[in-house]
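A short worksheet on the structure shown next.
Heads up, one of the protein chains got dropped from this complex, but the rest are sitting where they should.
First chain written, first letter: the chains are A and B, and each begins at residue 1.
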Amino acid sequence: MRAILTLAHLVILEMVRRKDIYVLFVLTALLTLIAAAANIFDDTRVVRYLKEISLTLIWVSGFVLAVTSAARQIPAERESRTLFTLLAKPVSRWQFIAGKFLGCWLACGLALLVFYAFFGAVALSRERSLDLAGWAQAISMHWFMLAVPVALALAGSLLWAAPSSNSTLTLVVCFGIWLLGRHLHKVALGLPEPRATLLTLVYFIIPHLELFDIRDLIVHRWPPVPWLFWLGALLYAAAYTGMILTGAWLLFRRRPLN
Amino acid sequence: MTEVIQIEQLVVTYRDTETRATRTVVDRLTFTVRPGEVFGFLGPNGAGKTSTMNVLLGFTHAASGSASIFGVDVRQPIARQRIGYLPEMTYYYKFLTAEELLRAYGRIFGLDDGEIRRRTDELLALVELEAARRRLIRTYSKGMQQRLGLAQALLNQPDLLILDEPTSGLDPLGRMKVREIILRQKAAGKTVFFSSHELGEVESVCDRVAILHRGELKALGPVGEIKHPADGNLEQAFLRLIGWPGAPKPASDAGPADHQPTAP
Partner (left out) sequence: MPQTAIAILFLTSLALVTSLEPWFQSWQGNRAQSADLLAVLLGDARRAFANHFFIKADVYFHNGYYPSIFDNRTAFQTPHMAADAGALEEKNTGEEDDFLGPPKDWIDAFGRRFKPATHTHLYQGGARADGPAHKEIELADSQDVREILPWLRASAALDPQKIETYTTTAYWLRQRMGKTTEAEAFLRDGLRANPDSHEILFELGRIADEHGKDPARARNLWELALAKWRKFELPKKDPDTFSLLQIASHLAMLAERESRWDEYLHYLGLWKAASPQPAEIEKRIAEAQAKRAAANAKPQTQNSKP
């Protein structure tokens, strides 16, 4: 466990010292503030559009951060040959994958804390109160959801060596699932065989990232998700992450490193 | 007594990515490295030295045969608990400082924070990086990075030090430092296994050497035994053993059989 935590710490240090998080945060904040500056018929209490813009930017930034950071981890280690010095120490390949995953995921969590603090400030600036339960659910579900893209990008980096192609592919898959995932079954119903069965299979296989998107509940001030379902969603993300990471380890386990 | 390194009938193959053909780079290699000795692993480029080291370090898996370190199969990560490794080209996390790098590696070895601090101070003094300990590694020169590499290789006070071309790219002072460290390890009863093209250096520090050519072991034993009387130095013996046309002819009729690998 110590080796995993140390590797995770290294990943977090790297991400903190790189500029990606800051650039994404500044962009999110800037776009939200520009939207906030719009004059909506001299009414300063209009807030939902701001919450939506802010949350959408946070979601996009979350995906970009998770995928790009995870996708470069293993290729960068190989390219700079730091992987060899590291694996010459008592670190198993499973620990290496787990450490890289944990680092990226924790760094995403830290970034989300900053982003959601900003979101909270935006909401509070125009609303009298912040729905703390909803806010906590939104951040925790978002964070757990990001475990899946991180794991996918890590596994992808073992299949596609170039971080750019891996990032692009993983982002397309993630955005595709986020935006269309829940509709695949309905689309399948209108298709002829065998495409209908194929699409239904895809629907049941993919990790449904859109489940974690409770932006509508937060923006429109709906009551929080029942906590049992919230827990179910977290476990769902954990299960998929575990499966993908196991797949990544199986790929990496006996791969020669030259 | 357990051998430090034990390699038996080791075969390493690679698949050519273009032709998809399988190529044997190490062929039925057998040798052992004994505790406390400095062992030179020699051979021209493409001889199979790095492939053998990769197997020892768990980077690649052998097609057949076995390799163990301190009696533990090299496929087990714990086999690497007591070794220190300095790769030929040393690149470290450039976003870290030397201090942070050593702390991270120390934690991987399971050292406590106090011990890590103590060893970090000691090693950074040894490799003369005290003044640069809080500077990001990206600002280091090549020589400084190589010295940091030595520090990290010694961090866990290894019983076996594996050095891959440790002096390549170093200035004379750096080479002297490496030689000094190898001899210090030897004096402390530790084992050193290293590959090098600097045969003069190998000759001066090694107890035994193995010479590899095209994946096959050509000679194994103390430097004095490998050299023929006609060989002026280890370099000439090396050239003769790998069959280089311009190599000196042996003075006696003693054929290459004399230099066949001896029992380890």
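Just so we're on the same page, contacts are C-beta pairs under 8 Å (C-beta built on N, C-alpha and C of every residue); 3 or more make two chains touch, one makes a residue touch a chain.
No experiment lies behind these values; they were computed from the predicted model shown.
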In the full complex, displayed partners of the excluded chain = A
Would you indicate which residue among A:60, A:187, A:202 or A:257 is in contact with the undisplayed chain?
-> A:187
Answer key for A:97, A:225 or A:244 versus the chain not shown reads A:225
Quickly run down the residues of chain A that touch the omitted chain.
-> 38, 40-43, 45-49, 182-183, 185-187, 203-204, 208, 210-214, 216-217, 219-223, 225-226, 229, 232-233
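The rule we apply is simple: only the chains that are shown with their structure count from here on.
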Chain A-facing residues of chain B, complex | 14, 54, 57-61, 77-78, 80-81, 83, 85, 87, 89-96, 100, 104-105, 107-110, 149, 152, 156, 162
Chain B touches which residues of chain A in the complex?
-> 2-3, 5-7, 9-10, 13-14, 17-18, 80-82, 84-92, 95, 254, 256-258
